[in-house]
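What follows is a short report on a single structure.
As you look at this complex, bear in mind that one protein chain is not there, while each of the others sits in place.
Chain nomenclature is as follows: A, B and C, assigned in order of appearance, with residue numbering initiated at 1 for each chain independently.
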Amino acid sequence: MSTLIAHSSILIIAVTLATAFLTPLVGIASKRARNTLIVLALAFVAFLVVALARDVMLNQIHVYTLGAAAPDLTIPGGAIVPVRIILEVDGLSAFMGIVIAIVSLVAVIYSMSALKTETGQNGFYTLLLLMAAGMFGMVFTGDLFNLFVFLEITSISGAALIAFRTKFADSQEGGFKYIVVSAVASLMILFAIGLLYSQYNLLNIGALAATMEYTMLDRIALVILMSAFVMKLGGVPLHMWLSDTYSVAPASIPALLIVASQASLYALLRTSFTLYGVTLDQSVAGWIIIIVGLLSMFVGVTMAILQTDITRLIAYNCVCESGFMLVGLGVGLAVLADPGALDAFGTMAMNGAVFHMINHALFEGLLFLVAGAIFYRIGTRDLNQMCGLGHTMKLTSVLFLLGALASAGIPPFNGFASKILIYESVYQFNPILTMIGILVSILTLAVFMKVFFSAFTGASLPRYRDVREVPRPMVAAMIVLAAGIIFFGLFPGLVLDWIVQPATDALVNQGAYIDAIMGAVP
Amino acid sequence: MRQFFGWLSLVVLMVFLVIGALFIMRPFGEPPSVMDDYIIDNAQEEAASNNVVAAVLFDYRGFDTLGEATVLFAAVTGALLVLRASHKKEET
Amino acid sequence: MSKIVRTVANQLILFVVIFGLYVIIQGHVTPGGGFQGGAIIASGAVLLIVASGSQEIKTWLRERRLSVVESSGALLFILLAFAGIGTVFFFNFLVGSRLFGGIPSVGPNPGDVWTGGVIPLMNLGVGLKVMAGLSAVVLALALFSGGEELEE
Partner (left out) sequence: MGALYIILPLALIACAVFVAVCRDLLYAVVVLAVLSLLLAFQFYLLKAPDVAIAEAGIGAAVTTAIFIICIRATERRE
């Protein structure tokens, strides 16, 4: 068992990758064997993620040096800096790993039933696994160039998955948009990594952080990195691609794309908190992130009001919710250098934001799956054509209501638990931010109530009379997410203590991250 | 017109950043080679390969190569996937 | 395409493939490696597709077969990486063994193919993968954009 945990961080990535490579081969032989293989592999990976997360949260940062004589030999004899690629899993990485494992498992189970009749399933599952592997790699790696490589894997497989339904012209357009945005962001990131490499001749994040001088060149690299990651996560000045791509993808893919954009948020946090950390002008960078977050909240919710396409509406809601996370984390970054303020409200704001990340993945994932279920049964995403679906799709409508209430931050659900933390702590930083947040939440509730009453209640239309509930695996996938929403809403303290608090501690504690790599040097 | 100015501002910003970075970068060929020196000195012994580039690609940074190979794999799978449906229509 | 082009291409493809294999196998001694060699062989396949038309190629070269080769190459690569997991993932476990186990002397030397540990094998995996992948994309595009011969 201890050997398994010692190797678990690489096994998580490598098993997912190997399954992806195996999928086309097995898929030619037998469909059923392929599906079993994928589910088993992802379940094994989920088990490994939980075991690794438990180990990381209880003991210490998990380091794995690829290709060295021993996993913890970060710096070889005779060198003063790390030479090889090092995977480094701290609280935040383990937290993101849990999110990715849950959502990818749910997405696979949902797709198995939703895409039963489509052609090209081998390619679909291969890319889905590659995307999961890319996200795992992004959050587990401790190497800047490796982060870029896995970001590329995630983006390219994501773009192909968005364009999966080739019979619709708009899904090909969506895939093209996604790949253009990803290519621009990737090039910017590569350029910034090149700048840092030319400056320090290092690629390891911990080693770079230890030698960071914060010269003008580093500032340029920081600006480029931050704008590229904000572009990838869909923060407001650069959000235009998000609704066009999320709305056209097959139902389970937006759930994964949300996690992919959160992996970009993770990269943004790694850059600002760990890579630059104490050398940064915290209040300036913090306020930039806060302003991006505020804009996202505002633009997201106002654009959501105007939409008549259910998936586009949820996509704009995603922009709005990521604004909450950015505000919480921005407040945390702004007070990073001030221990008193950090204790008083900074840690709490970051707790709220990190907690909101997993909540966001759960409820937005659920909403997208519900929208996909509706599309599966009635073949349209247009809200004007939906009416009285609640009569025949009872469970689906209940699940939609649950996701909507959680997203609006109504008490017994998980959205409330994280939003209240953000409101309370941000109020001590700047009361106006809290007021804007509450206003945006109310608007979100209004938007979703409009959708709920127009689509699910009312007279049942004759053409939807024989619409039935979706198949069982799809319902099961949605119920898993719904159970998560209720559980996290009822026992927020448990979740906070077990996975959120270690993640926040890992963000604040830059020294521990560096020591895990450079500790061998006397 | 508005779009044009948007693109122009982006291009100007990028050019400014690139040119700015060029002027303050360390001189070409004079990097503080802490990592490179180790690899050049030890690659032949550790990775048993005369071509140091191959040693870096497959030994020191083998995981990156695996990743790049996966990028190509994803691109090929994606291209075949996107070209699938209409291709079938043509055949029948 | 004219008969001359087709004949010349059929003769030339042999040399292209041999050069590609050379670049792959000598990857750990001279400049080159899996990516480069695979790309060279794929460019040979492109030459064949352009010269004799995608319909004719389709009779014996299928995208599905190519994607099987591609997956096998990728699997070979990752399994070689897995094989080192007794120590660490990606550990070069063949150095000093009987298969590609020679260790070159430090400093400039003419080199020996029988060195490199897992590097030559990994090169082979990557080479298979890149060759099959790039040819599959070109073939799929050529078939997709109308199957008739190239007229230009």
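By our rule, a residue touches a chain if its C-beta (ideal position, glycine included) is under 8 Å from a C-beta of that chain, and two chains touch if they have at least 3 such contacts.
In this text, all values refer to a predicted model and were calculated from it rather than measured experimentally.
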| item | value |
| --- | --- |
| Option from C:A42, C:V95 or C:M122 whose C-beta touches the chain left out | C:A42 |
| Touching residues on subunit C - with respect to the absent chain | 23, 31-33, 35-36, 39-40, 42-43, 46-47, 49-50, 134, 137-138, 141-142, 144-146, 150, 152 |
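Keep in mind that, in the parts below, only the chains that are shown with their structure count from here on.
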| item | value |
| --- | --- |
| Between A-C and B-C, the pair with more C-beta contacts | B-C |
| Centre-to-centre distance between subunit C and subunit B (centres being mean Cα positions), rounded to whole Å | 20 |
| Distance between chain centroids, defined by C-alpha means - subunit A, subunit C (Å) | 36 |
| Multi-partner residues of subunit C (at least 2 other chains) | 67, 74, 78, 81, 89-90, 92 |
| Shared-contact residues (touching 2 or more other chains) in subunit A | 17, 21, 24, 66-67 |
| Complex contacts: residues of subunit B adjacent to subunit C | 44-51, 53-55, 57-59, 62-63, 65-66, 68-70, 72-73, 75-77, 79-80, 83, 86-87, 90 |
| Residues of subunit A touching subunit C in the complex | 7, 10, 14, 17-18, 21-22, 24-25, 28, 64-71 |
| Subunit C residues within the subunit A interface of the complex | 64, 67-68, 71-72, 74-75, 78-79, 81-82, 84-85, 87-92 |
